[in-house]
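Here's a slice of the assembly, chains where they normally sit.
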Amino acid sequence: MHPSLREAVLEANAALFRSGLAAFTFGNASAIDRGANQVVIKPSGIAYTALQVDDLVVTDLDGKVLEGTRRPSSDLATHLALYRAFPTIGGVAHTHSRFATAFAQAGRAIPCLGTTHADYFRGAIPVTDPLSPDVIRGAYEAGTGEAIVQCVGSHDPLEIPAVLVDSHAPFCWGKTVTAAVETAALLEEIAHLAYLTLTLAPGTEGIVTVLRDRHFLRKHGKDAYYGQP
Amino acid sequence: MHPSLREAVLEANAALFRSGLAAFTFGNASAIDRGANQVVIKPSGIAYTALQVDDLVVTDLDGKVLEGTRRPSSDLATHLALYRAFPTIGGVAHTHSRFATAFAQAGRAIPCLGTTHADYFRGAIPVTDPLSPDVIRGAYEAGTGEAIVQCVGSHDPLEIPAVLVDSHAPFCWGKTVTAAVETAALLEEIAHLAYLTLTLAPGTEGIVTVLRDRHFLRKHGKDAYYGQP
């Protein structure tokens, strides 16, 4: 595993904590080296403030530990399911950020209520179906990953780079682990806006598709004109 | 473009970020030199923390770039529409500040619910009509400006120096770019108060006109007695 990828994962985990997206030992971030099919992830239950680069754990795509002496995050199997299903992503970030988690706990998708949302996500942030008791009792973390993959369905995972796991919290991703953490931060921002909007005006519906796509595509489309060339 | 106006625009953009009114790369501020009919505005999609005075872009009132190597804010055409329609204003600030944006996403005006509001805005903060699909597909940013101008209507733009764009966020202005940023901060404060009031007591109506004007005019009228002579 290349040292710079380890450093990026360490910094991504530190950023989750620093930005308030992951308190206590909640949350975790990982990255994949697609060439080597190796994943580097936060160890389980280590305080963010104590985390060192040597605490990180490297595994293969089946979860076999290749490097490191720590036990990997208990959510490893969820990350691996995402890397296997979404070949264009390079990083995953999981948080219990408050507003996104509130929607997950309510079992409600975050509708696209405005252009702030549409600037980053091309549609509602979906919520998974509840897991079956058998999955919960069995391969729970892998089953969580499969529920997320099913939820994304035929969407481009980079157009809706986050899913809420029912009764749990969000999983986010991006081309890199740094992008995955930025997705987590943007998701929390739009969840916050959506919470305020829906508590102020409970029946508010999503914006029209033409407005949603105008904003998404002015930033991300092939004719994007937002940002510098 | 006079260096001091550039400096004021740089500082105004920095203030938007510092005060939490504009996170990520949301938002932008501009100023106009009325003598030269030149506008200076934030470049598109540059992080606030990286912004330098040389990144600012100077254009004429038709949006033609006169100075600078950056692409101007994608919202430039909205700013220009406001400068053309409101000859008394000298600066514009656009944010996605949370509480004001929640009202915009809900498509609801912010009613004047108390004297804090009336101290700065002589009436409700209006919300634009939704833009038509044709405008959204076409000259979207200019159309946004026109919707704001229509929304202000016959009001003095300095008595209600902010409008919520439906499904989007607020645009604010003032005699200077510094004043426009202060308007944005005051708008967020009164949106916050209105949110708390309306979630606590949903049917609350605006205050009586006599109280609204007493407060607005004791600060802004010709017989104002608030502040120092």
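Every chain is named by a letter (A and B) in the order it is written, and numbering of its residues begins at 1.
Simple rule for what comes next: contacts are C-beta pairs under 8 Å (C-beta built on N, C-alpha and C of every residue); 3 or more make two chains touch, one makes a residue touch a chain.
The structure displayed is predicted, hence computed values, not measured ones.
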item	value
Given 2 visible subunits, total identical subunits the whole complex contains	4
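Criterion: only the chains that are shown with their structure count from here on.
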item	value
Angular offset of subunit A relative to subunit B [C-alpha, multiple of 5 degrees]	90
Subunit A-facing residues of subunit B, complex	23-26, 43-46, 70-71, 74, 96, 98-99, 101-108, 130-131, 133, 136-137, 140, 167-169, 195, 198-199
Residues of subunit A touching subunit B in the complex	113-116, 185-186, 189, 192-194, 196-197, 199-201, 204, 207-208, 210-211, 214, 218-219, 225-229
